[in-house]
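What you see is the complex with one protein chain gone and the rest in place.
Moving on, here comes chain A:
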Amino acid sequence: MTTLSTGSTGSTGPGSTGSTTAPREAAPRARRTGRLSGRPQFYRSYAQELALFNTRPKRIWVGLIVLAAFALSQMLTDNHLNTLALAYAFAIGALGLNIITGLAGQVSLGHAFFLGVGAYTAAAISGDPDGRTIGFGITNILVWLPAAGLVAGIAGVLVAPLATRLRGLYLAIITLGLVFIGEHVFREWSDLTGGAGVGRESAVPELFGLEFARDGDYLTSDQKFYLLMLVLMLVFALGARNLARSRTGRAFAAVRDRDMAAEMMAINLPRAKTVAFAISSFYAGCSGALIYSIIGFFEPSTFGLLLSVQFIAMVLIGGAGTVSGAIMGALFITLLPTLTRELPAYVPFISGQVTDTPNVFQLEQVLYGLLIVGFLLFEPRGLFGIWIRIRNYWKGWPFSY
């Protein structure tokens, strides 16, 4: 390193002239952190370049969108709020999968398993101690949510050694196996899960006496759920965004782009992959606990391959590797059924009944497949890519490049 720095950097200037006098060292830089107005490309420090929202317009727009999201809680009907709350909970899971697949580049089909681990951990901790299934009666969300995440995260760490030895298709098969093992365990361990076809009550959300499942004096249950999920999603999204621009996050991206090259750059590959799995599983566990706390009841067969595929669809359709893409994808996929269920009214040959063929539920499955194929073919960067394309069109105005 020493030879490199003396050879290439030169060293003229206020910072690098080495052992210069104290007043001069103290005088330049450091104190100014602000941006020069109207000069978005003018960076005066690396911190400015790496900032969460590096320009003022970005800050303003994100602020407005968040504000609008909060305002929705007062504007939409409970029914719609419920769907959106669910979508936000799914978004947390999508953010998790995005970390392992989009950011660190490790294909994982086992997301459903971690979701299940989280959901059952939360349900067991907050469940009725005298009930049919295991329960400890601690209903405070501040206890069961981190616990769900942590247990899922530990499960992720346990799986990680496999992942560090395999990649690509082999890793996908391994994680696929994980889903089947999970499904089997959940089905057979009926003390915890209630058993196949029976199921159990899910986690009871309560925060210092504030019960989310009941209508309050000011807010209905759905409004409370909506706000809770919105806040949590923002926290998790912020966490994911900060992770992506941290040293760890950059290490993930390096592993994704070329693991050998990453190793050459002194990135500890097994460690990076393990951390990625742990964080991703933590997100999945929290997401699982939250999703079913909204629904109220769940049974073991939920955590099958289809759930994993749904999450992969969210990440791919939203745009792999980006936080806002994962959120967009989750919203899109969760809101899709609401749209398709309207279809029978307009398209006569599609039935709303499960017993008929073709019905809307089959159509949903087909749509997931079609959308994934379509996006991979035409816009591999997903919904986020479409946004980028629109943005670049205007960013380049009035030129094209």
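We take it that contacts are C-beta pairs under 8 Å (C-beta built on N, C-alpha and C of every residue); 3 or more make two chains touch, one makes a residue touch a chain; residues count from 1.
Going forward, contacts and distances are computed from a predicted model.
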item	value
Protein name (UniProt record) of the chain left out of view, among "Outer membrane beta-barrel protein", "Hydantoinase/oxoprolinase family protein", "Acyl-CoA synthetase" or "Potassium-transporting ATPase potassium-binding subunit"	"Acyl-CoA synthetase"
Touch criterion as defined above, residue of A:S45, A:N79 or A:T338 at the omitted chain	A:S45
Contact residue for the chain not shown (choose from A:F349, A:F378 or A:F399)	A:F399
Positions on chain A where the hidden chain makes contact	6-15, 17-18, 20-21, 23-24, 27-29, 31-32, 38-39, 41-46, 49, 397-401
